[in-house]
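Remarks on the structure that follows.
Missing here is one protein chain; the remaining ones are kept as they sit in the complex.
Right, subunit A next:
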Amino acid sequence: MSNMIDKIFANATKFIALGVLLIVAWIFTVLFEHSLESIKAFGFSFLTEDKWAPNLEKFGALPAIYGSVVSTFLAMLLAVPVAIGVAIFLSEIAHAKIKMPVGVSIELLAAIPSVVYGMWGLFYFVPIIRDIFGGIGISMLTAGIVLSIMILPFMAAVTRDAMNTTPDILKESAYALGATKWDVVKDIIIPYAKAGIIGSFILALGRAIGETMAVTFVMGNVHNISIDLTQPATSIPVTLANEFAEADSELYYSSLFELSLLLLVISFTIISIAKFYFLRRKRIGQ
């Protein structure tokens, strides 16, 4: 009797675990199926065409791709140095008494929903950008900065964790030889934690590229490619968030699904690189 229950329990858990794989495969299949019409209609030019005009049934993803790439690049450019600074501060400079509260608050800030960052950006950051750089304040630049602030807590926390894996004995030996803190960071900690740090940055990059709400408020959803960063722009997730519920033709829908598929493939690739090349994680407790 209990033998049978044992088998049922084992198989049930296995079945459910397999379900996770099935869902992922299902997501790819469904997105692909729904993109077919757009793929047939535009082919490769979907990626290179810069016109997105629903009224003319013309759909080109280039402005959204451009916006995703540029806003993410801006965000990384701003967040990486600050995140490294915060991580160095937390792991080497901060007194034990402030290390804990500051570290925990940074981790908690990573949990604040991105819609809140977006709302803050719209009401408090857009006016500042407008005053300093001109334009309407809703722009690629604003999106990049808000995005950088949103990914900062995550990057700082993970970088600090990676740095903290450096064995104390290595650091102590270096200090004993007369190394300064910076020597230790540069020659001991960073080389030791390199893979983890790079991995966490790539992971943050993956998040930034798929991040929707933090940028939807401040980017403008204008399908334009402009070198001028103070102009409104769009990105793949921003386009999806703004237009998905409104699409009124088959081809329009299909194009949005192709954008979703594109986003999923891009982020899957980025996250996989982070995971498999840099973050082969050890299970805790091992």
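The rule is simple: a residue touches a chain if its C-beta (ideal position, glycine included) is under 8 Å from a C-beta of that chain, and two chains touch if they have at least 3 such contacts; residues count from 1.
Rule of thumb we're sticking to: contacts and distances are computed from a predicted model.
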Given the options "ABC transporter substrate-binding protein", "CoA-transferase subunit beta", "4Fe-4S dicluster domain-containing protein" or "Phosphate transport system permease protein PstA", say which is the protein name UniProt records for the missing chain. "Phosphate transport system permease protein PstA"
Touching the hidden chain in the complete assembly: which of A:Pro63, A:Gly144, A:Gly196 or A:Gly210 does that? A:Gly210
Which of these, A:Ala143, A:Ala156 or A:Ala174, touches the one chain of the complex that we don't see? A:Ala156
On subunit A, where is the contact patch with the chain that was removed from view? 2-3, 5-6, 9-10, 12-14, 16-21, 23-24, 26-27, 30-31, 33-34, 81-86, 88-90, 92-94, 102, 104-106, 108-109, 111-120, 122-124, 149, 152-153, 156, 180-183, 185, 203, 206-207, 209-213, 216-217, 237, 240-241, 244-245, 256-257, 260, 263-264, 267-268, 271-272, 275-276, 281, 283-285
